[in-house]
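Left out: one protein chain. Kept in place: all the others.
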Amino acid sequence: MSGQPYRREGATGRVLRFRFDGQEYEGLEGDTLASALLANGVRAVASSIRLGRPRGVYAAGCEEPNALVQIEEPFPEPMLQATTVELYDGLVATGLPGQGRLADRPDPARYDAVHAHCDVLVVGAGPAGIAAAGVAARAGARVILADERPEPGGSLLGTAETLDGRPGREWAAGEVAALAALPEARVLGRTTVLGHYDDNYVIAVERRTNHLGAAAPAEMARERVWRIRAKRVVLATGGHERFVAFAGNDLPGVMLAGAARTYANRHRVLPGRRAVVFTTNDSAYAAALDLADAGVEIAAIADVRQAPGEAWAARCAERGIEVLTGHVVTAARGEGEVSSVETAPRSKTQGAGGETREIPADLLLVSGGWSPVVHLFSQSGGTLRYDEGLGAFTPGEARQAVEAAGFARGVTTLRGCLEDGAEAGRRALSAAGLAVPSEIAVPAVGEEPPAAPAEHLWLVESGDYGTHFVDLQRDVTVGEVLRAVGAGLSSVEHVKRYTTAGTAHDQGKTSGLLTSGVVAHALGVEVAELGTTTFRAPYTPVSFAALAGRDRGPLHDPVRVTAMHEWHVARGALFENVGQWKRPWYYPRPGEDPGEDMEAAVLRECRAAREDVAAMDASTLGKIDVVGPDAAVFLDRLYTNMMSTLRAGSIRYGVMCRADGMVFDDGTVIRLADDRFLVTTTTGNAAAVLDWMEEWLQTEWPDLRVHCTSVTEQWATVALVGPRSREVLARLAPGLAVDNDSFPFMTWRDTEVAGIEARVCRISFSGELAYEINVSSWSGLALWEAVMASGEVTPYGTETMHVLRAEKGFPIVGQDTDGTVTPQDLGMEWIVSKKKADFVGKRSFARADTSRPDRKHLVGLLPEDPGVLLPEGAHLVATSSLPEPPVPTLGFVTSSYRSAALGRTFALALVSGGRERAGERLYAPVGADLVPVTVTSHVLYDPEGARRDG
Amino acid sequence: MAERRSPAAAFAARFEAASAGGGPRLAEIPFLTQIDLRVDPKSPAAERIGTAIGVPLPLEPGTAVRGGDLTVLWLGPDEWLLLGPDGAAPGLVERLTEAAAGEPVSVVDVSAQRTTLVVAGERARDVLAHGCALDLHPRVFGPGRCAQTTLARAGVVLVAGEDGFRMLVRSSFAAYVAEWLLDASLEYVTPPAGEAAPA
């Protein structure tokens, strides 16, 4: 292992090659990028975001604040922690200066999501989690055990403990493999639970192929979001070690003691050669001894306490390790990395006497105590309480069916965690209504020395707090926290926002409580009183690609298509999105390269509809069957106009308003029989209108005997438009009498069109003679092809439809209205019944607001230059030059087109008091200019309605 | 009669190819008869309808019953969907209307409103779980259960059978759902020889 100078003897595993900051290295299978870098003696991994200070590996898991890297190959991914990146052959990474770079190319990997359900979700496969999951799963419960690491074991991975005589790591692997074999259990490794929401809805992300690098199979989703609904959740999330604020506590070579232990035991890597240990509690002794056994020279242990655990002191004495009781580390020193550590008696830092000592060392292990990982418990709505013994917050009262187990709720011994987990498993069983086994065997573990109480020290006092870091990732120092407190901030939430401590993408896992501790210290209050900042999802950063999952590209949103869609595509139509529908926008004429532009195509299509014959796929309109003896009464209450007087066989246009009197939807109502209507809605509102009908029927008028059924996609619809439409229809429907007397305007007939059973409605949305032919959507394509077969019918799209209706002043709900427009505003007083006692919206027409003279009315606008097209949305002003802001606006353009029939441009607009302004000149911005326009009636073409009968 | 085309007709070959690879079996059953029935379950009409179609309307939410070549799905407390073979709609509408005998019952032919997709085989549940939030465990959603719910971003009527699921999908959504199913199945389909299998 000459290439890996800090690798311990006896390390096994396949050799992997990787590149970091341009340098080639070797690591071993099972390494993280962090352990591989440490094995190669790489101390400075990244640099800090504000101060540009060198930073090294600080932790061994997702709490890492320092070692931020960017993966460059096989695909660029920014802001990863070297401690959670699994090493693979060919990995190329660089250290980051606190910020990464987004990929400059599309991510070729697949991502997906999956829903899962279980009786109990156990988060964390450490000793408590394995025990809980084992008890529940063996008794038949549906169990999901999720753990963020590549292998189970949790804290056991970093220690040298044995269970039932087996090394912890081996025990965990065996237990979890047995669990995974049970039919109702699911083990999710490399899976981080990110969020804990209402009703035990839990989001986790599984990293499935990230660790395979370029060897990842292309068809396999790289990351998978798990959406888990759990009847009960056991949070066996363990703890994170904290550091202490002292001078230079960010230097490479300063490391959490537990992390160093993990590197030595799990990865067989020595994080340094000569170490000083700085601790407030017993746990660092186990780390120190493990490292000493692995070959690290422990120069001294500075323990803030006067009395460390006796057993530990004895073990140190055996090995000749010096223990400085009642001491602190006042500074870590070195050029770019630790080369010496300054210690002092604790009294010295508080102004009293005592000698400081400079100890040469390349490693400083720090333990400021351990904090239970309470993030998910807090997210789930549980309260937290401060545990004086631990010096940390632990779960209090739960709001949901969730409990913490093991160290996550402050249990500190291995045996205690195993027993606690088993108990949680039993409670999960009884909650799921399953039989609870009476005896549960807990594996035998070695005796642990009784723990001496920890002493909670947040801060080593000093005259200069410039390099006492509180939040390493945000480069926040004690100096800044004190400034915030000095500025009068006394809440940790405020200090967090003022200093940014805890807001980096590690979300303050190592720094949150430390910040609280320093603030409490400065204010002279207890941490318990001060509390902690709010824990929010996600627990660890998550890629947007994973959250998007399968919902991208063509599957980003459903694309709804009609039965004729394939024809439109083949004919080269361009499409417009209308809600989720793809509707043909216009059909550029083929043959010419690059084909007609939109303007030419639309003028041609408009001309065909007004002068010849044209057809449009109108299948997307919403259609609702309204059936029952009270159907007519019901429609009278929902539409502003009268529907009960409509005769079977006839059709009427109608408008619906909300109770506030604003236009909600419009369409035609076809009376099929006394007790049966077919209502059409606008394309975008089909579902909303059906919901609206159901709401009134179910919640206000349950006495009405009416049922509403959507038939939007039962029918395909072809609009056949133009002076020659009658002639074309007559040929396609030889059995139908098409003359005006036999088949008058606003009536319908059942017949066969092109041999297909059809319902033909004589309605017009263009002012021209027109028909709408409805057939089963299975036959929609056949009908369309039959209409197009002779080649004399011009297909037209939504743009032409819009121009034709706008020329006639027909508004489009949602384009010319916006939820603040009444029928009267649209110039449709005539559609509001005076005879009906009530209908939805009627009372609002008597409100002062709906009769204000300055309400916006729908009007036509003619630009004085007939070639100028006004932009839709343009605001209208009264003056030819803009006054000082705020500029009073009179209204805005809602629709604007070039008209073949008018030979000029025109627009519709909502204009304050618009109807009284006919003939007035207003101005609209077009680019940098204000162009003059004349207000006119909104009906610009065929105002007499002479064309509809052909 | 002019040629009919079902909403997922264009996917036949891709469904077949995906089904051949050991993944879920995907297929469209086109042109099934579907009748939406609204009736007060406590009315005599409901009882007469049960007699007329040979099976009582299921009253337990989320259940489906079979009678002859008909399957009756509970859609709501006063709503059912009757599924039958191609071409049965006119006769069925007539039978239902007759049985209603003037009571306020709504019978609407919605055969072309939705098409029927099959998601069957061993991995059917796995594939659907990628987009369906319901618990599809056989103890919870086994044969005889049905549900209106969503798959990915489309509304569906899901019917559990012995060997998988039938899924009724709005015709305009059929292509989206078909593409989604093919994409979600990809991981479960054995790659053609020569390509690496997932680790």
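Should a chain be cited, it is by its letter among A and B, assigned in written order, with residues numbered from 1 in that chain.
Definition applied: a contact is a pair of C-beta atoms (placed from the backbone, for glycine too) under 8 Å apart; a residue touches a chain by one contact, two chains touch by 3 or more.
Throughout what follows, contacts and distances are computed from a predicted model.
K.L.:
I want to check something: the complex is missing a chain, and I'd like its UniProt protein name from "SN-glycerol-3-phosphate transport ATP-binding protein", "Amino acid ABC transporter permease", "Metallophosphoesterase" or "Sarcosine oxidase subunit delta".
P.N.:
UniProt lists the chain that is not shown as "Sarcosine oxidase subunit delta".
K.L.:
So there's a chain missing from this view; which of the remaining chains does it actually touch?
P.N.:
Touched by the chain not displayed, across the whole complex: A, B.
K.L.:
Just one of B:8, B:57, B:72 or B:147 touches the chain that is missing; which is it?
P.N.:
B:147
K.L.:
With the full complex in mind, choose from A:12, A:438 or A:699 the residue touching the hidden chain.
P.N.:
Spelled out, the listed residue whose C-beta touches the missing chain is A:699.
K.L.:
Any idea which of B:75, B:89 or B:189 touches the chain not displayed?
P.N.:
B:75
K.L.:
Considering the entire assembly, which residues of chain A contact the chain that has been omitted?
P.N.:
Here the touching residues of chain A are 197-199, 201, 227, 229, 381, 399, 659-660, 691, 694-695, 698-700, 702, 837-838, 842-844, 846-848.
K.L.:
For chain B, which residues reach the chain that was dropped from this view?
P.N.:
61-62, 75-77, 79, 133-134, 147-150, 155
Criterion: only the chains that are shown with their structure count from here on.
K.L.:
Roughly how far is chain A from chain B, going centre to centre by Cα mean, in whole Å?
P.N.:
Each chain reduced to its C-alpha mean, chain A and chain B end up 31 Å apart.
K.L.:
In the complex, go through chain B and note every residue touching chain A.
P.N.:
1-7, 10, 31, 36, 38, 78, 104, 106-114, 126, 129-135, 137, 140, 152-154, 170-173, 175-176, 179-180, 183-184, 186-187, 189, 191, 196-199
K.L.:
Per the contact definition, I'd like the list of chain A residues that touch chain B in the complex.
P.N.:
Chain A reaches chain B through residues 110, 112-117, 142, 209, 212, 215, 217, 219-221, 227, 229, 550-551, 554-555, 557-563, 565-566, 581, 620, 625, 627-629, 675, 705, 707, 709-715, 754-756, 776-783, 786.
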